[in-house]
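Removed from the display is one protein chain of the complex; every other protein chain stays in position.
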Amino acid sequence: MNMFLETLIGGLLAGTMYSLVAIGFVLIYKASGVFNYAQGSMLLFAALTFVSLTDQGVPVLVALVITIVVLALMAVGIERLILRPLVNRGPMTLFMATLGLAYIVEGTAQGLMGSQVKALDLGIEDLPIFLGDIMISQFDLTAAAVALILVVALSLLFNKTRLGVALRGVADDTSAALSIGIDINRIWQIVWTIAGLVGLVAGLLWGARQGVQFSLSLVVLKALPVLIIGGFTSITGAIIGGLVVGAAESLGETYIGPFLGGGITPWFAYALALAFLFIRPAGLFGEQKIERV
Amino acid sequence: MSEIELRLTGGIGEGVSTRKLTGIAVAALVVSLPFLATEYWINAIIVPFLILSLAGVGLNLLTGYAGQLSLGAGAFMMVGAYATFAFQLRLPELPLPFALIASGIVAGAVGFAFGFPSTRIKGFYLIVSTLAAQFFFEWLFLKFPWFYNGDPSATISLPAGLWAFGIDLNSPHGRYYLTLASVALLTWLSYNLVRSQTGRNWMAIRDMDTAAAVIGVPILRAKLQAFAVSSFILGIAGALWAFGYLGSASVQSFGLTRSYQILFIIIIGGMGTIRGAYLGAAFVSLLPLALDWLFQQLLGGHADAGLLQNIQKVIFGILILWFLIKEPEGLARLLRRQSGNFNTRRFPRLKIRRQT
């Protein structure tokens, strides 16, 4: 039983790391209707920029500010050069455009900042702590706390500020928002910047775990099932979806994996997501907008 | 050599009077190609180009014609390759061409199964189903030794090499003709298919599925058909890729990057056109060579090699975006306009134009 609980809790905590990645997707999807495949590359780019700066001896705060400025510039560029010309095109086209964007961002990141793995120490101890017999990772606990803070901050932003109201307006009804004079292009720029910031947070946490390197961009593949399960339009959904995927992967690898020879995590989350698509196509918290045949 | 291929495919759907003549000339050229080009061009450029074109045709049926986005092209190619290996290993009596067809059918069945979610969901949500296929088969073919006959490296290669009805196809020429014959035949089939009722049903679903349902298109059946036929072709393309081009293959040969590559081929070449797949494949195969050559000329080998590679990647991404934004119908449309076919110019949203 302890083993089960430990597996479950470990999985849930690991899942919050997936949630962090998924939140970036939800923001962009809500505001601009794009499933942003390049989120993984943006995460890599953000973390790599930050670490390259601190490696050069730039103080942490300055590095953070520069990184944020770079991300904002990137958001403006994306909005101008990609989103605006592609306005009113189908979601498939937009999705494929983000594939192209991912190539550009990855090439730029590795071209400018090199491909060496960079160490990142956030100063979080990663030794096990025990709750009774159950072993829990400090690092994962910290990550979960960060995710929580991020969610609170984002919900404050959306519910208590003018910007948030405008943003929700765009998400709910784009043409209505346009007709009352909301500058949708500006909103897109802001949302893509915020998504970049969320990517930076996720990138730093993942980077502290595995080094800042190219494979950071692969976490995008973990986010898709999270979004399917949680729903594309809900931040709460992204959190819950991440927890579900984390727990399922962990339990699946431990209890089902041995019967299948192990190593099943890459597709297990997808199989789960597929099952969800059949039962509840909009995800747990998504709007019932998804098109059914 | 690329120009020759372009002309071959460019011929389809163009003016009728010159068509026969150029057709014959081009056919003669294509058949005699191995005697004109160097072995390097046959082995390293033309054979993979033909196979990628075929894969592009396969994916285009599903994504370009029937409007179902797939990121699992690599998975269906993988199924075809491993099925061919299994047939050749365990049923050596079955001649290679039949083994290829049988593998295509296996891949088609798999495509049919993974197409099922498309009966409930649509749009880009479908990428979940196709990505699931991608990851599942990568795992499956690596996990169970039966699929690769217990080879310690988990790679597959045909035990007896390439033979069809007693003819040795292992030489570069043999592999070229095997590939050419398969690709030509399947392209011809696809070309006829998209102009049949089935093809019209697919396009109706792509353009507006509710309307399609109203006019009596059997949506579910047509979608599953598209998945099955597309996977059939991808499966054969995968088998050719593994044994006609590489000689041996592992799951790595059909990873996610392969799926993206095939998708890029049809984006760049032109969604919903057969010849677009050829144009896209030519572009994808030749662009890296051309950029290499260009950088060599410009910089004479003095630049940082790592930087150059990353620049190539960026250029590739920019081109994808450029095509999506400026020319959603891809090279196929671009070249047609270029060739001065003014009567079909500038009706970008007119769906009828996509038929060929």
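Order of writing sets the labels: A and B. Residues in every chain begin at 1.
Keep this in mind: a residue touches a chain if its C-beta (ideal position, glycine included) is under 8 Å from a C-beta of that chain, and two chains touch if they have at least 3 such contacts.
Here is the rule we go by: contacts and distances are computed from a predicted model.
When the unshown chain is looked up in UniProt, the name that turns up among "Multicomponent Na+:H+ antiporter subunit A", "ABC transporter substrate-binding protein", "Putative two-component system response regulator" or "Rod shape-determining protein MreD" is "ABC transporter substrate-binding protein". Contact with the omitted chain, checked across A:Arg168, A:Arg209 or A:Arg280, is made by A:Arg209.
Of the candidate positions B:Pro92, B:Pro218 or B:Gly306, contact with the hidden chain is made by B:Gly306. Touching the omitted chain from subunit A are residues 3, 6-7, 10-11, 14, 17, 107, 110, 114-121, 126-128, 135, 137, 139, 206, 209-215, 218-219, 222, 249-250, 253-254, 257, 261-266. Within the complete assembly, residues 1-3, 6, 37-41, 43-44, 48, 139, 142-143, 152-155, 157, 159, 245-250, 252-253, 257, 282-283, 286-290, 293-294, 304-306, 309-310, 312-313, 319, 322, 326-327, 331, 334-335, 338 of subunit B touch the chain that is not shown.
Going forward, only the chains that are shown with their structure count from here on.
Distance between subunit A and subunit B, defined via averaged C-alpha coordinates, is recorded as 32 Å.
Subunit B makes touch with subunit A in their complex at residues 67, 69, 117-125, 127-129, 131-132, 135-136, 138-139, 143-144, 209, 219-220, 256, 260, 263-264, 267, 306-307, 310-314, 316-321, 324-325, 328. Residue ranges of subunit A in contact with subunit B, taken from their complex: 35, 81-82, 85-86, 89-93, 95-97, 99-108, 110-111, 114-115, 221, 224-225, 228, 260-261, 263-264, 266-267, 270-271, 273-274, 277-278, 281, 290-293.
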